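Of the protein chains in this complex, one is absent; all others appear in place.
Take a look at chain A:
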Amino acid sequence: MSFSQSPSGRLAVQMISHIRHALPAILAVGSLVLIWEGYAQFSGVSPTTLPAPSRVLAQAYQYRQALFDNAIPTLRATLSGFALSLFAAFLLSVIVDFVPRLKRALFPVFIISQTLPLVAIAPLIVLWFGFGLLPKILLVALVTFFPMLVALSKGYEATEPELEQLLASMGAPRWKLFWLARLPSSLPFFFAGLRISITYAVVGAIFAEYAGAAKGLGIYMLNAKNNFRPDLVLAAVLVSAALTLCLFGAAVLAERLAMPWTRRTSSGGASR
């Protein structure tokens, strides 16, 4: 058994190759942060205008409890809103797949919904639905629903025509065709949409909080800004970025679990 063939060994090799892949990005971000740090330290700019990264980190650590307390409602709003959006998008994608005429009627409406500027919509939704969880859920759903719907619909349409002809020749009714061929065919599209939408979802939740909330990263940023604490604004940004990355990672993980056939082939570990 060579090193690369034991499971943990293979994992280690994979990790190293991942890191090597990410190296340029790490270097780019690292040097950017260094330049920023140097500029903030030596140019004499006031920390209330441009705090150094080191200061942002230090403040983030000092205010970790407050940041954590405010991250939780944001996470809750993101996840609930996204869950609602996924459910609605899936349901509608199925309906529209069976009744194509409905698609032609509804899609323009959804496209218009995507052109609405968030800055205008967020305060209105808060005005109508109050400061609770509901307006945040609705806003997250609003920004993520249509991309997910489009991803699913595109996925269904990507089904190989020969596979459909095959199933038809076997006598499969339309719903079986959907279940056996169209739905699985849509998985790669679904997960591509999921990865993009989950990042929109966090932004949507923060926007909604910004427009009015009791707690949350959005309102925390607003308050920090009003108190002339850009370091805390940036600390909250850092937390939201970390949140987004975690959710993105979860989406990638879900994709791997849901589509094992893509994994086995790329690793080449199944040759016999």
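Note that in this section a residue touches a chain if its C-beta (ideal position, glycine included) is under 8 Å from a C-beta of that chain, and two chains touch if they have at least 3 such contacts; residues count from 1.
Simple rule for what comes next: contacts and distances are computed from a predicted model.
Asks: Consult the UniProt record of the chain that does not appear here and report its protein name from "Acetolactate synthase small subunit", "Amino acid ABC transporter membrane protein 1, PAAT family", "ABC-type nitrate/sulfonate/bicarbonate transport system ATPase subunit" or "Cell division protein FtsE".
Replies: The UniProt record for the chain left out of view names it "ABC-type nitrate/sulfonate/bicarbonate transport system ATPase subunit".
Asks: Given the contact definition stated above, which residue among A:V13, A:L166, A:A241 or A:A254 touches the chain not shown here?
Replies: In the full complex, the listed residue that touches the missing chain is A:L166.
Asks: List the chain A residues touching the unshown chain?
Replies: Touching the chain left out of view, chain A contributes residues 160, 162-163, 165-172, 176, 180-181, 184, 187, 259, 261, 264-265, 270-272.
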